[in-house]
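Structure incoming, see below.
Note that one protein chain of the assembly has been removed; the remaining protein chains are unaltered in position.
Our next item is subunit A:
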Amino acid sequence: MRLGATLPSTTTKVNMDIEPGSSIPRKRVNSTSTADAEERQAKRLRVTGESNSKERSNATKQQKGPEITKGILTRAAHPPIQTSRSVYTYERLNQIEEGSYGVVFRAKDKQTGDIVALKRLKLDEEKYGFPITALREIHSLMQCRHENVVRIREVVVGDTLTQVFIVMDFIEHDLKTLLSLMPNPFLQSEIKTLTLQLLRAVAHCHSHWILHRDLKTSNLLMNNRGIIKVADFGLARRFGDPVEILLGVETYSTPIDIWSVGCIFGELILHEPVFQAKNELEMIGMIFRLLGPPTVEEWPEYESLPLVKTLNMPAPHAPTLRQKFSYLTSSGLNLMASLLAYDPERRISAEEALKHLYFQESPLPKHPDLFPSFPSLAAGEKRRKPFASPSAPERAKAKEEYDYV
C-alpha cells in the first residue's frame, strides 16, 4: 500500500510535550458549592484519588487550570493509565453494613486522613470471572459523577486476586436508617430539597444512559449537610416495584427509576414505605388500591401485558392518593401521580419533574445548609442522652390537697 505523499518513519520520535493529568485537575463544573469542604472536594475530584507519583502531585498543586472546553482534545486533560493501589493505604475503622454483595467498612486514608467507605466485593465463588454486576457498578459510578451521586475515589486491591474494594466518600447516613431513627419527620421544605436532589441525580444518570434499577431509601445516602447521594449502582437486579415489571413487561427504560422516585417521595412524606407487601401479588393489590386499577385510557398497552390475564381485577375505582397523603398540596399530589403514572410512556421524566410547580410553591425547598444534623450510626455515633432536668415539683402531685378556687 502506497501513499500519495511519503510519510516519515516515525518509530520512536514521540514529541508530546504535554503530560496527561499534569496541568488540568479534573474539575466538576456543575457543583453548586454548598459548603467550603464540598467545594474543595469537588476541586480535588479525580478519577482515582491521590497517588504518590510526581505527575499526580503536580496536578494537585495547580488548582486552577484552563477551562476544559479547549483542553478536551489535548493529552493534558486525560488521566494517566495507573494500576490499582493496595488496600493497605487505608486503615480500617469499623464495619458499616453487610449486604448480599459484600461488606462495607469505614476506613481512613493513611496519607491524607480522609475518611472513606470501603466496599469489599464478594468474588469467592465466581464461575465467570469478574462479575458483570460489579463491573457495571464501577463503570456507572465513574460515568455518573454528580453532586448527588456517591463519589467513587478508586478501586483498590488486597494481596490476592479475590480481594477488591471500591473506595467511596464516606457519607454519614442512609436514608432508610435515618428515617427510622430521626425523632421528627422531615418538613415539607426538606422533602422538596431531598426530592429535587434525587431527581437531579436520576436526570444526570439518565442523560448518561444509565439506569439505576434499584432506587430505594436504603440506597440513598445523606450527609450532615442536607445533601443526598445515590449509591449502590447496578449491583441489584431489577427487584422490583415498578408496576410494569410486576406485570411482566420485558423491556423497560428510564421510567422504572421514576417510579422508584415516586415511591421514595411518598416514603419521605409518610415516614414508611408507600407499598409494604410480602409478595408481588400483594404489592400489585396495594398499587391498585392507591392508584385505582389501571384503565385502557390511562395505559393502552396494559391489557396485552403478559401477567395481566392471571390477575383478578378489582372493581374500578378512583385513586385514593388524597386520602393517603392528606396533608399534601394539590400540586404535590399531581407530582406524585405523575411519578406513579401507570403507563411508562406517560410517566414524567426526571428532567420535567425538576420543573414541577410543587417545587416552586410555598414552602420553598430548604437550603441544604439549614438541615438538621443527626448522629451517624455508620460512624458509630449515638444520640446524646437528653440533659438531666429536674423533675416536676412534687407539689403538683399534691394538687388535690389544695383548693385554688
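Here, a contact is a pair of C-beta atoms (placed from the backbone, for glycine too) under 8 Å apart; a residue touches a chain by one contact, two chains touch by 3 or more; residues count from 1.
Operating definition for what follows: contacts and distances are computed from a predicted model.
Hidden from the displayed complex is a chain whose UniProt protein name, among "E2 ubiquitin-conjugating enzyme", "Cyclin N-terminal domain-containing protein", "Acyl-CoA desaturase" or "AP complex subunit sigma", is "Cyclin N-terminal domain-containing protein".
The residue from A:Ile96, A:Leu118 or A:Ile138 that touches the chain not shown here is A:Ile138. Residues 1, 3-5, 7-16, 19-21, 26, 28-30, 47-48, 55, 68, 70, 72-75, 77-85, 126, 128-130, 132, 135, 138-139, 142-143, 145-146, 154-155, 157, 161, 164, 207 of subunit A touch the missing chain (whole complex, contact as defined above).
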